[in-house]
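Right, one structure below, let's go through it.
With one protein chain removed, the remaining protein chains of the complex are shown where they sit.
Labels run A and B following the written order; every chain starts at residue 1.
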Amino acid sequence: MSGEMLQTLLVGLVVLAALFYVGRRAWRTVLAGRASRDGGGCGDDCGCGH
Amino acid sequence: MTERRTLASLAAGERGKVMEIGGDGDAVRRLMDLGLTRGTTIEVIRRAPLGDPMEVRLRGFMLTLRRSEAEHITVE
Partner (left out) sequence: MDVAEAGAIPATHAPSPAPVRGGGLLHVALVGNPNTGKSTLFNALTGMRQRVGNYSGVTVERVEGRYRDADGHPVSVLDLPGTYSLSASSPDEEIALSVLLGRAQGVARPDVVVVVADAQNLERNLFLASQVLELGLPTVIALNQVDAALAAGIRVDAIELTLELGAPVVATVATKGEGLELLKRAVAKAVGLPPAGRRFELEPEAARAVAPLEACLVRGGLNPDAAGMEALRLLAVTQIGPHLAHVEGLAAAVEAARAAVEAAGITARSLEAEARYGWIAGVVERTATQTHTGKKTLTDRIDAVALHRVWGPLLFIVLMALVFQSIFSWAAPLMDRVEALFNALGGAVGSILPPGDLRSLVVDGVIGGVGSVLVFLPQIVILFLFIGILEDTGYMARAAFIMDRFMRSVGLHGRSFIPLLSGYACAVPGVMSTRTIEAPKDRLATIMVLPLMSCSARIPIYTLLIGAFIPPVAVAGIFNLQGMTLLAMYLLGTLTALAMAAVFKKTLLKGRARPMIMELPPYRIPSPRSLAMSVGHRASLFLRRAGTVILSLTIVLWALATYPKSHAAPGTPPAAAQEEQLAHSLLGRMGHAIEPAVRPLGYDWKIGVGIVSSFAAREVFVATMGTIYGVGSADETTPALRDRLKAERHERTGLPVYTPLVAVGLMVFYVYAMMCMSTMAVVVRETGGGRKGMAWAGFQFAYMLALAYGAAFLVYRGGLALGFH
């Protein structure tokens, strides 16, 4: 594998990871909303660190 | 016999003994929980720079309340 292909591969992985992370965060907030009765509260983690 | 007035009408520095607590709802309950019961002495310290709310001394501590809440409290 050439150096350039390796680079592209690494870059692709990182970008995919970032996309996945953002998507997972969004999904978890939606999920938290559906799960609890009154659609509120996030337990320990609402995906924003506060 | 000393006259009855509302807490709202007291001036800064005046004191009164609580006679009746009128009004309804959460504000009244909150005031009672804080110690505003019949027979308690309450002292008006000052009003806010813009006129409202007012600061009073009750059972040794300072409390703020608005005119609209103080209007329901009768003192003498």
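Just so it is clear, a residue touches a chain if its C-beta (ideal position, glycine included) is under 8 Å from a C-beta of that chain, and two chains touch if they have at least 3 such contacts.
Everything quoted here is computed from the prediction, not taken from an experiment.
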item: Absent chain, residues of chain A that touch it; value: 3-4, 7-8, 10-11, 14-15, 18-19, 21-22, 25, 29-50
item: Touching residues (missing chain, whole complex) on chain B; value: 21, 25-38, 40, 46, 48-53, 55, 59-66, 68-69
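Assume only the chains that are shown with their structure count from here on.
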item: Interchain centroid distance [CA atoms averaged], chain A/chain B, Å; value: 54
